[in-house]
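The complex appears here minus one protein chain, its other protein chains still in place.
Moving on, here comes subunit A:
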Amino acid sequence: MKSLMSNSARSGCGKATSSSAENYQLARRRTLQVVVSSLLTECGFESAEKATVESLTEMIQSYISEVGRCAKAYCEHTARITPTLSDAVVTLNEMGFNVDTLPGYAKRSQRMVITAPPVTNAPVIPKALIAGQKRTHPSHIPSHFPEFPDPHTYIKTPTFREPVSDYQVVREKAASQRRDVERALTRFMAKTGETQSLFKDDVTAFPLIAERPSSIPYLSALLPSELELQTLEETDSSEQDDQTDSENTPVNNLNDDPGADKENSVLPAGGVVPLVKVSEENMIDNPYLRPVKKPKVRRKK
């Protein structure tokens, strides 16, 4: 809950700043547009389409931004934080601009003077979340070094809550969770499949999943469901072996059966007998386990 609250608080903050920052940027952009227009006038255009002006503005903005970015990069490359003139010069050179022509261009005669952008409040830099006291530098670190970041960025903050150990609540929760899952699941099944209804006026109320006759109804009714088997495995590990054992047998069986039928004509040994483990088979003499005899040439009646 706490985190949720802080979250919403933060997002609220963001909204406030963004609006002032937008104002700020809009003002700058407008100045740029004026610049572009004046440059166009300077070049002798009488009018320009709005879209064109917009494109040019965009281009100029990108150019300036790129210059700033590169300059910043150069300065940081030399382990400084504020770009100097030389950074800008290198950048401009790098971008294929001849810096030497700049003074001349600046002093051209036909240049137009434009008004400075309106003074708007510089955007408030959103306050970083301060959680806890920032650490002061230890003695061996000079004080001009950047401050430590906020403690939450490097300190492990426990965000989980005390697990609820209250028995009643746990049971309550488990029960309602199970019920919700069951309800959702059955509703889903009912929605996606055929249903039967108890009411004629409103068939969607209390939908019942339609029954489906099965060709071997006793199997599902007698065999424990997998869920129950799992439970059994958890509660009793000694029986686990038995169960997996038994689970495997029928599966094998199913696979075997059709095969056995086909193969019977070829491989008489593959009757029903192999179901019983071979090890036991040796011990027990039961007529049903004996191999099936091949027909004698003359069968006696």
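Rule of thumb we're sticking to: a residue touches a chain if its C-beta (ideal position, glycine included) is under 8 Å from a C-beta of that chain, and two chains touch if they have at least 3 such contacts; residues count from 1.
The criterion applied here is as follows: contacts and distances are computed from a predicted model.
Novice: Under which of the names "Pyruvate dehydrogenase E1 component subunit beta", "Interleukin-10 receptor subunit alpha", "Transcription initiation factor TFIID subunit 2" or "Cell cycle checkpoint protein RAD1" is the non-displayed chain listed in UniProt?
Specialist: The correct option from "Pyruvate dehydrogenase E1 component subunit beta", "Interleukin-10 receptor subunit alpha", "Transcription initiation factor TFIID subunit 2" or "Cell cycle checkpoint protein RAD1" is "Transcription initiation factor TFIID subunit 2", the UniProt name of the unshown chain.
Novice: In the complete assembly, which of A:Ala51, A:Leu85, A:Val113 or A:Leu227 touches the absent chain?
Specialist: Spelled out, the listed residue whose C-beta touches the missing chain is A:Leu227.
Novice: For a quick check of understanding: of A:Tyr105, A:Phe160 or A:Tyr288, which residue touches the chain that isn't displayed?
Specialist: The single option touching the absent chain is A:Tyr288.
Novice: Touching residues of subunit A against the unshown chain: what are they?
Specialist: Output for subunit A: 167-168, 171-172, 174-176, 179, 182-183, 185-186, 189-190, 196, 198-202, 205-225, 227-228, 231-232, 234-236, 239, 242-243, 245-247, 249-250, 253-254, 257-258, 260-261, 264-265, 268, 271-273, 275-276, 280, 284-290, 292-296, 299.
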